[in-house]
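Take this structure first; my questions come after.
Rest of the complex left out; these chains stay put.
By letter and in written order, the chains are A, B, C and D; residue numbering begins at 1 in each of them.
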Amino acid sequence: MWFIKLIGKLKFTGFVCFFIFVIFFFGPLLNLLLLAFSGEWQYPDRLPSEWSLTWWTFVLQNDAIISSIWLSFLIATIVTLISLLICIPAAYAFARIQFPLRRFFLFSFLLTNAFPKMGLYVSIAVLFYQLNLMNTFVGIVLIHLINTLMYMTWIPSAAFENVHRSQEESARDVGASPLKVFWHITLPMAKPGIIVASVFTFLSSLNEAEGTFLVGIPDYRTMPVIMYSIIADYPSTAGSVFSVILTLPTILLLVAARKFVGAESFANGFKLK
Amino acid sequence: MSRLLKGKVLGIGLVMPSFLTLLVLVAYPVMMSVRTSLQNRAGEWSWDNYRYIFTEPLISQNIRHTMFVTIISCFFVLIIAYGIALYLRFSTRFFSKLINKLYLIPMFIPGVIAVYGFINFYRNNGWVARLIGTDNMLPIIYHVRGLIMINVWFNIPFTTMLLLSALQGIPNSIIEGARDVGATKWQLFIRFILPLSYKTMLVAITFLFMGIIGSFTAPFLIDRNAPQMLGVSMQQHFSVFNEIGQSSSLAVFMFLLSSAVGCFYIWSNMKHSKKELS
Amino acid sequence: GEGEGANADGRTTISIYSTGSQNVEAYWETVIPMFEETQDEIEVNLVFIPSGTGGQSTMDRLIAAKQSNNDSGIDIYEGTLSDIIRSENEGGLFYQLDEEGIPNLSNIDESNLTGANNMAVPYRASSVVLAYNEDAVADVPDTAEELYQWIKDNPGRFAYNDPSTGGAGSSFVLTAVYNQLPDEAMNIQDESIMDDWAPGFALLRDLASSLYNDGIYPQKNQGTLDLLASSEVDMIPAWSDMALEQINTNMLPSSTKLKQINPAFTGGPSYLMIADNGVDERKQASEAFLDFVLTVEAQEVVIDQMYGYPGIRWDLLSEEDQERFSDVSDGYRIFNGGELSEELVKRWQREVAAQ
Amino acid sequence: MSIQLSVEGLSKIYQTGEGVRDISIEVAKGELVTLLGPSGCGKTTVLRSVGGFVDPSEGIIRIGDRDVTNVVPEKRPSAMVFQSYNLWPHMTVYDNLAFSLKLKKKKKSFITERVDWALNLVHLTGSEKKYPSELSGGQQQRIALARALLLEPEVLLLDEPFSALDAKLRHELREELREIQAEQNLTMLFVTHDQEEALSISDRIVVMNRGKIEQVAQPYEIYHKPASLFVAQFIGRMNFIKGYAQPDGIRIDQLIFPNERGLIGEVAVGIRPEDVKLSEGKPSIEAKVAKIMMLGHYVEVTLHTIFGQLKMFIDKNEINTVELGRIVHVTLTRIQSFQDSNENYLERNEAYATI
């Protein structure tokens, strides 16, 4: 009875929308979670008839999998740092400096993003052989950079634009050189936007499989690379365990970044000027 | 004058690190791909590959299918994301707060895993079928329906985020002013909210279009075998048929489609900023 | 790193790039130490690429290395016949093999070697078989004709995977087409035979509506195995080694049974090739390794661990093993049509998938 | 005069505990009543309750004879003008103005006529085709006003409509608003935190503080007879010094003022700067001229006395009568003494100097 009352109170339509929303977006994930702990779940049982941790022990004892997680995070961290390093200057320039071909540069990031990545990998591999980058860490980092250049220039650029000029000028006024102004004032104030872009960079690096595979095999196997093969080779219970394990870190990342990742700081990046 | 020049040089200098990376890692391979697409098997220059993709009925079907899936997916994503964004913007109810906390999560799930979970959830013997009975179940996996659903799943968070920020940018006094003069909810939406947020919708469409048209994993694992999405077809021509040139020409074709939409977006942005200046 | 054949201590390191299911990895992890025990000079480095993401990209690397005139770092490559064809398109990526370098080549059936233009060693084999749920299938087909009839009689209960994504499906397609032709047709590489494919494709089109979901072809060999495991279908063509392994590890229910029909599905060897990196030392080391792989000792591991068929002649095996495989020892056919297999998939895509 | 708007016992408490309590206001037809008070005191809350944008927790709102407490904004016979972002940026001035008429499905010719009329009223004839972004802030507010007037509202609500504009424009628009009001016989509820604005524009002023009404009166009365210390401080400039109240009078140095209210003990004495006068005679207060500031038509003189600082306004023509640093004698022509009576409210004693 209390349930009916509660629903009445909370407005029926809102409840229905919420219900559909949750089922649609989280049903598949919940299913994975159940599968990961199920021992036997024969058709047409609605719930597993037997629970088990078999695949968990299998996965957690597999060094290749554990080390792939570490590797993925290491790569993602480095990719994020490097793309910060090379993209932040451009983001700043787009936001603050009027220079010839500014728009051309800005849009070139969008348009190159439009070429299907899969169509590029052979050409990239040829290039990487010439540069001796195959099967190197540097090679992987570069491959991952392809996906992040656009977000890493656009979003921070908007963040820089939102720093009020008088705040920079007052800093120069009190005696800070342009570099010091950038370091102590502009950069910290644009931090939320930069963090959002970094989170996206980090995620896209964690997700990258095809390019990593091409360049990284044999020595560098990241978690999505392993995941692909697991989907092909193991029954769904095992795949689910992997899924849960591989999803956890990104969810943690979301929680950590929650403060910054919101509609406001993000969407500005797509309003070009 | 020299200060101006210095500024220009500095600007270009700052853009160079990322632009050169782009040039080497993307622009150069793109050019190589374009070149490959213009060579036949014997390595001579020719339009053969393009002739193939525009005359082969299979590819025409694939193009139509790709356009269909892309447009329908964009449509649904926009509608649903817009709905959620509206709800989040204008409702302060308990559920709205909860959804606000949850809606970004799918963006953080690795793509492969999402597809995997999706298949297990919706397949003919999947959990949904078990819960509601197989007979009540519409085919979803191995059906274009499933592909559109997963596209929706993947793209809702990003799109909702963009639209929500646009809606939050509409001051309350504009909405209240409209209500004050007697606009109904529907008129409010059509005459105010929509016109004041459609530019962001263009942005959203651009990114949706680019993302969906070039997708591979989801259509490969979820769509029917034919017709195929161009991403799948391209991969098949490349690694199964060994038709490198044809696969490159498909890539170039997809690139041109995306670029067209991209240019539309750039154009609308330019128009926008010009108006702001005046 | 890579590209340097000889180590400081005079030992030679070679890399073998292998791909497949987990059982293949296990195989190499057994055989490589066995080999390294027999000598001191050669170190073998295994690069195992789980199937699914693509042995394909190993080929990309070989090609890219060749185009850019670089050492690919790949010495031995496990691939398929189509890789050999592709290699020829690219101007030759692999060495020719001969008994001078690999004496044990003589252990192999002559025809299997020539089928690979002497560029590759078939070191193991498996075949496609029918896998079915014995609880659901009462009248198990014995012949191809009976199978096709069974499919029509039990609509929605049979599935084969998209032939462009896995050998089990392509074998089903291939046999369906060539069962309508004389036996020797399978060895013809001339394109004129394509005109005779029509009846086979008519059959496949005819079957389509009786297949799983009115004609859905799951991706990859594992795709159909998943359907069988979750009882969405009752019968599929599957690779014998994959099916056997999964039954053994309970990934497939114990009610799953395998059966070869008549005429049989195709099967075939997995090939090992020696990549041409222009380093003599590594070529010799690779030959030594291949020679070892073709010993009876190494081949018994194929049979015992991989549920596979040996690459060498049956008569070289122990009595016991010959006994075990008696019913399937000639239980598959080999398709030697070369590039025609791609044409077959293209045509399937056009006429069956897109019908 | 008939009551056009009546707010009775209005309360609105937000979840934070803030809000307004027990507000009652009546506005007669054709009257302009101003809500005045410091930031956060609840002015907007009251106004928006009348407009229908805030759901009151308690109380009744009547417009004309109708109880509109539960009517949605779009159905209320009120119109609202906001501080900023009033206009719809995607519509031309014409469309902004015509929108409400179109909603009512008026004829095109009628709409054009009315829009012309409204534009003429706010002196912006000819700007139909412009977009809001092409107008200055003052022009935008004028259009907003015109748009509200086109609704022919029974009550016009204005929430700090001019506070985003600069002083000169603010003056101009105030006068214009007054003129239009007189012409159209509008009933208005006007919100401001600017006491000068309130004094200059209102028929009556409602002074609010912390969610409650402190005083409702005409500007002159508010200025001259503030009901509480708060009102005295908030409206106009006021010097505050300490005085001592005895039954026979309130004493400040040598000056003694009548104590009609019979205050006892220490009191806060408020003196308007214009009530501080130079005086040669006795009794007087000795003061030193600390600062002289020309403020246009009058001069502000800051005096240091033993009670603290006193500001004095003198006519600009009398500027020569004071000299920086000199000692002068002043008297107070009118004082108001305040003393705590209960919690918040203060007993007030008004007294004129008895010369």
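Observations
Here, a contact is a pair of C-beta atoms (placed from the backbone, for glycine too) under 8 Å apart; a residue touches a chain by one contact, two chains touch by 3 or more.
Note that the coordinates shown come from a computational prediction; the quantities given were computed from them, not determined experimentally.
By label, the number of copies of each protein chain in the whole complex stored in this file is given as A x1, B x1, C x1, D x2.
Assume only the chains that are shown with their structure count from here on.
Touch-path distance (fewest steps) from subunit A to subunit D is 2. With chains reduced to the mean position of their C-alpha atoms, the one farthest from subunit B is D. The geometric centre of subunit A is 37 Å away from that of subunit C, both derived from CA atoms. Along subunit A, residues 43, 122, 126-127, 209, 228, 231, 236 each make contact with two or more other chains.
Residues of subunit C in contact with two or more other chains: 54, 230-231. All chain pairs that touch, listed by label, are A-B, A-C, B-C, B-D.
Only residues 7-12, 14-19, 21-22, 24-30, 32-33, 36, 84, 87, 91, 93-96, 98-99, 102-114, 116-118, 120-122, 125-131, 134, 153, 156, 160-162, 164-166, 168, 200, 203, 207, 210, 214, 216, 231, 234-235, 238, 244, 247-248, 250-252, 254-255, 258-259, 262, 265-266, 269, 273 of subunit B touch subunit A when the two sit together in their complex. In the complex of the two chains, the subunit A residues touching subunit C come out as 42-43, 121-122, 125-130, 132, 134-135, 209-210, 213-214, 217-218, 225-226, 228-236. Against subunit B, in their complex, subunit D makes its touches with residues 51-53, 72-76, 78-80, 82-90, 99-100, 103-104, 133-134, 144, 147-148, 151.
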